[in-house]
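For this depiction, one protein chain was excluded, whereas all remaining protein chains were kept in their positions.
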Amino acid sequence: MTMILTILFYILIFPGLLFCVTAGLLLSGIDRKLVARMQGRVGPPVTQPIYDFFKLLGKETIIPAAANKKVFLTAPVVGFISLVTIALFIPIKLFMPMSGVADVVVILYLLCIPSLALIVGGAASGSPFAGVGISREMVAIIAYELPLAIILLTVGKLAGVGGVTFSFDEIELYQAYFGPNIAHWSMLPAAVAMLLVIPCEAGSHPFDIAEAETEICEGPLCEYSGRPLAVFKLNAALKTFVMPALFTALFLGGMGTGRLWLDVLIFLAECFAVMFVSMTLPHAICARLKVEQTFKFYWTTVTGLAICSFALVWLGV
Amino acid sequence: MFKKLIKKSAGKSPWLFHVNAGSCNGCDIEIVACLTPRYDAERFGFKLAGTPRHADIIVVSGPVTSQTKERVLRVLAQAPEPKVVVAVGSCPQSCNVFKGSYSVEGPLKNLTHVDVEVCGCAPKPEAIMAGLVEATKILREKRGEN
Partner (left out) sequence: MVLPYLEEAIKNLFKRPATRVSFPKEIPPAAPDYRGRISYDPTLCVNCGMCMRVCAPAAITKTVERNEDGDDVITLSFDLGSCTYCRTCADFCARKAIKLTEDYVMVATNPADLIVSGTFVKKKPVIPPKPPVQPLPKAEA
């Protein structure tokens, strides 16, 4: 009985629904404020995404006549559920309540689902703008999945002595004994590659070729309004928490202090630092890349860095 | 349970959509100037949305010409309730110097209910922001009624 209650606590409060939604909304608000300050403006208050979400809950939901109603309404919810599930499995410095259930490969394919939800939602709305948007989102997914898989293989090879491991338990224990993964100089190219994969996955400038683009009337989200749109915007905010959290767990893990609340604070501070370097800085100063440029960049530069790191780790250096 | 929070958020995060109904672009330049660092409309939560389905405030500039009349009506129909219509400049209010022309349909109040009018030719960005802040107050009242 207490085990069921404990598991429900993990799923709904920490590190599940409430924790990751709050952390995602606050991190996304801090990101917007910092971008404004870097551009010399005052910027919205830090709680602005919370106001956005509740305002969208109160708007009327209009379903276009050409849309497939069931798919249109359930696509954002599927993306939301998969993102909360990923947040359950990411370890916070040796606190891994559910790690027996899932490992890194599960995270890799769960990460595809929110982007697929965007594609399916856009396809279900029946608008030509959405059609253009979903083809760009497909290009983005193909572009970043390749380096991401190579990076995960590299971390697995480093952490598994004598073989490749995909379990979070072993990766965290390895980092607890030998220090954070980023301290090994053979992992530095992989860390840089992962920092470049994060903005494309989370849909932030200069790589947001699919979502939220005013060139094609907001792409796949073109016909959404009201509650489904609120859930999609919540997904985008959750991704700004989940992606830096994954980076922190893979590269910046470690022993941590013994106390849980201090570990959580340090974890959030590291997430913020990763988000600042990979999402906020480029957002403030760069313009958006073209579709061909993004694809070429990811398949040459970023994949090259990941393969370089993989080769160094394989040779045992 | 969240009704009070929803009512408060309606005025704190208004998203704009700008329709150019045949204007000379003077008012359009001033509207976009509101988002620059000097006047910064984003600190009140304003954001330009790419599609009228995401917008709360529809900002119209220009006298409504025959070619744009149907499009303006379509954009207004696509915006979900509650919404506010703001007429920027003196063209949507009375067609200014283009009164009686063969291609101008008439002021915006012949087509729809206009909530806020900002006068000027072209109005300064501070005046446009004062009009938009007034529009968010009307948005909160409309949200409170539902």
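Going by the order they are written in, the chains are A and B; count residues from 1 in each one.
One rule holds in what follows: contacts are C-beta pairs under 8 Å (C-beta built on N, C-alpha and C of every residue); 3 or more make two chains touch, one makes a residue touch a chain.
Note that the coordinates shown come from a computational prediction; the quantities given were computed from them, not determined experimentally.
Visitor: Any idea which chains on screen the missing one touches?
Guide: Counted over the whole complex, the chain not pictured touches A, B.
Visitor: Identify the residue among A:Val105, A:Ala183, A:Ile285 or A:Ala311 that touches the chain left out of the display.
Guide: Result: among the candidates, A:Ile285 touches the missing chain.
Visitor: For the chain that got dropped from the picture, name the residues of subunit A it touches.
Guide: 34, 36-43, 206, 281-282, 284-286, 289, 297
Visitor: What residue numbers in subunit B mark contact with the hidden partner chain?
Guide: 37-40, 43, 90, 93-97, 99, 109, 115-121, 123-124, 126-127, 129-131, 133-134, 138
Going forward, only the chains that are shown with their structure count from here on.
Visitor: Find the geometric centre of each of subunit A and subunit B from their Cα atoms only, then give the gap between the two centres in Å, rounded to an integer.
Guide: It comes to 35 Å between the two C-alpha centres.
Visitor: Help me check something: in the complex, which residues belonging to subunit A touch subunit B?
Guide: Interface residues on subunit A, with respect to subunit B: 36, 39-45, 48, 50-55, 57-62, 129, 212-214, 216-218, 221-226, 229.
Visitor: Please output the residues of subunit B touching subunit A within their complex, sorted ascending.
Guide: Where subunit B meets subunit A, its residues are 2, 5-10, 12-13, 37, 40, 42-45, 48-51, 53-54, 56, 78, 80-82, 143, 146.
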